[in-house]
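Shown below is the structure under consideration.
A single protein chain has been omitted from the complex, and every remaining protein chain is retained in its original position.
Let's look at subunit A:
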């Protein structure tokens, strides 16, 4: 039942009359094509998010946001991209050249790899890994290393302080996040993302079964995405721009892309774990694949809209507050949620 994009492409090709036996080259070409497809999908979503963020923030602040390039400024992200590509790429004189070069990649690559077990729709998943959600948590644990390296290699006190803050925040909010995910996994009985979605089709959305878990996950997710109530690593009034102060040009663009890909990734995880993933009412006549991808995209966009809304309305918290909330409130609550869920599952209620 768990079809993948690969299976679908092979099926489509066989409809046209192309088939291949054991030869390996066409398989590699298809896999590369899927990789490019995911990269394009993530880039398009990132471009749309940057436009959406400016527009929504603009309307919250009673202005119109970008209006010049394209209808309602829709082409603004492309113009921004060209600007970043043509900017001078500066490396500070005292920077550690090799680490300075590699840090944006260490941050960027995991934020894309997260999408491998992500069910974009029915039959639209790159690979339904049996350890899906655990893999996602493991891969997203790599990027703090890149953040620390970026801050250290820049040889700038603001960058170093910003990176230390960012990583302290990341690792302290990763624990409640993983603990709440265990609640979902307990109910489903499987780590696979596709199984989690299908279980929500049978029961109900897990946001209703795990209300406390959802609230903890939401707060931890906003902290992991470093969105505004918790965006301490780049608080402009304290550090210049956090750990990427010294970066410019294409390297800066990679950090920027990684940040928004991270936003997309965590919103997608939240939609999958708590809002039923690609499940939704189907309209007869439209293929299931297109409808399910549509529902998934709508859910992700709603979550992204919520984070932008928060950015427009909530002030930033202090660094000691954020860490003490993380360790003294979030982790005990997450453990409580896990305890209650475990009791209910063991009692056969859920």
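The rule we apply is simple: contacts are C-beta pairs under 8 Å (C-beta built on N, C-alpha and C of every residue); 3 or more make two chains touch, one makes a residue touch a chain; residues count from 1.
The rule we apply is simple: contacts and distances are computed from a predicted model.
Novice: According to UniProt, what is the chain that's been left out of this complex called? Choose from "F(420)H(2) dehydrogenase subunit J", "Oligopeptide/dipeptide ABC transporter, ATP-binding protein", "RNA methylase" or "Osmoprotectant transport system permease protein".
Specialist: "F(420)H(2) dehydrogenase subunit J"
Novice: Which of these touches the unseen chain: A:43, A:91, A:127 or A:248?
Specialist: Counting the whole complex, the residue in contact with the absent chain is A:127.
Novice: Looking at A:51, A:108 or A:152, which residue reaches the missing chain?
Specialist: Final answer for the missing-chain contact: A:152.
Novice: Would you mind spotting which of A:135, A:173 or A:244 touches the chain that isn't drawn?
Specialist: Touches the omitted chain: A:135.
Novice: State which residues belonging to subunit A touch the missing partner chain.
Specialist: Contacting residues on subunit A, toward the hidden partner: 6, 24, 27-28, 31, 96, 98-99, 102, 127, 129-131, 134-135, 137-139, 141-142, 144-145, 148-149, 152, 160, 164, 167, 171, 174.
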